[in-house]
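Missing here is one protein chain; the remaining ones are kept as they sit in the complex.
Letters A, B and C mark the chains as written, and numbering starts fresh at 1 in each.
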Amino acid sequence: MNKVKILFFATLRERAGVRSVEIEIPTGTTAKSLKEILAADYPNLSPSMQSVLFSINQEYAFDDAVIPENAEIALFPPVSGG
Amino acid sequence: MNKVKILFFATLRERAGVRSVEIEIPTGTTAKSLKEILAADYPNLSPSMQSVLFSINQEYAFDDAVIPENAEIALFPPVSGG
Amino acid sequence: MNYPTIFSITEDELDLDALLAQITLESTGAAAVFAGMVRGVTSRDDPHQTVYLEYEAYVPMAEAKMRQVAEEIRVRWPTVEGIAIVQRIGKLYPKTPTVLIACTAAHRDTGVFDAARYGIDRLKEIVPIWKKEFGPNGETWIEGDYIPKPGE
Partner (left out) sequence: MNYPTIFSITEDELDLDALLAQITLESTGAAAVFAGMVRGVTSRDDPHQTVYLEYEAYVPMAEAKMRQVAEEIRVRWPTVEGIAIVQRIGKLYPKTPTVLIACTAAHRDTGVFDAARYGIDRLKEIVPIWKKEFGPNGETWIEGDYIPKPGE
């Protein structure tokens, strides 16, 4: 198993109801699978899941990325700084 | 006669040796004639006279402009602000 | 030559004069700066009023992406010397400067204006910062529409 930290920002944070959580996932889990796990754990997230951005260790990551050991994951909506 | 104030800036000021002077010129004098009068009064100005800029009452003026009564005239090189 | 690159997320008031001084070198004669401010009144698209904005950021990733934006600027405009990218976060009221992008170069005809423009455009695409708008009739998250591609 692989223990990872998940951070939520903006709408995702509000929908999840938490800023961060640590969970254990099977070794070899992809970003796509992790999003499915989180959608099951936090049903309120689902409206945001289609356009959600996903980062692994502070780099943008895409569906087939494999989550490395002890990764810091973040989920957030398209950015709106400035 | 028309009494006018002449201001010199930058290289023109250094060559004239004065910042400003008041002179009397015939009514109806043009910018071109006034430059000739000044070139005669201040022979050191002549190297600058070809590219000199000329203003009447704080607006750029050209050779055939007639100098109005009590005008404020300025002579200066192309500008280099910034 | 080691040119200054400044990037930060801050809760403090932005200081444009100090920032410009940090990216001014003996060799730089020109700076182009973009500043973004909170609008109290928006007329275009969906006209509305804003009481304040609340900004949040994923700070370490945001600073890493700001560094990346600066590197992209250096690749595109090699004549740019100093670069500063600063975003203020927290609760910010109308007329308050929220973001500064500044680029310096020897001369003004070297692309500094385009470089600053590119910097703010890219910040709004890839730097993880979000704002929630508080208006007279409630609050709304403002979301962008850019989806980063692999390698961004």
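Basically, contacts are C-beta pairs under 8 Å (C-beta built on N, C-alpha and C of every residue); 3 or more make two chains touch, one makes a residue touch a chain.
These figures come from a predicted structure and were not determined experimentally.
Taking the full assembly into account, the omitted chain touches B, C.
In the complete complex, the residue from B:Val21, B:Ala39, B:Leu53 or B:Val66 that touches the missing chain is B:Leu53. Touch with the chain omitted from the figure is made, among C:Phe7, C:Phe34 or C:Trp130, by C:Phe34.
For chain B, the residues in touch with the chain missing from this view are 7, 9-11, 14, 51, 53, 55, 58-60, 62, 74, 76-82.
Where chain C meets the missing chain, the touching residues are 14-17, 20-21, 24-44, 94-95, 97, 104, 106-108, 113-114, 116-117, 120.
The rule is simple: only the chains that are shown with their structure count from here on.
Arrangement of the chains shown, judged by which pairs touch: an irregular graph that fits none of the line, ring, star or complete shapes.
Of all chains, B has its CA centroid at the greatest distance from the CA centroid of chain C. Rounded to whole angstrom, the centroid-to-centroid distance between chain A and chain C, based on C-alpha atoms, equals 26 Å. Here the CA centre of chain B is 49 Å from the CA centre of chain C. Distance between chain centres (mean CA atoms), chain A to chain B: 74 Å.
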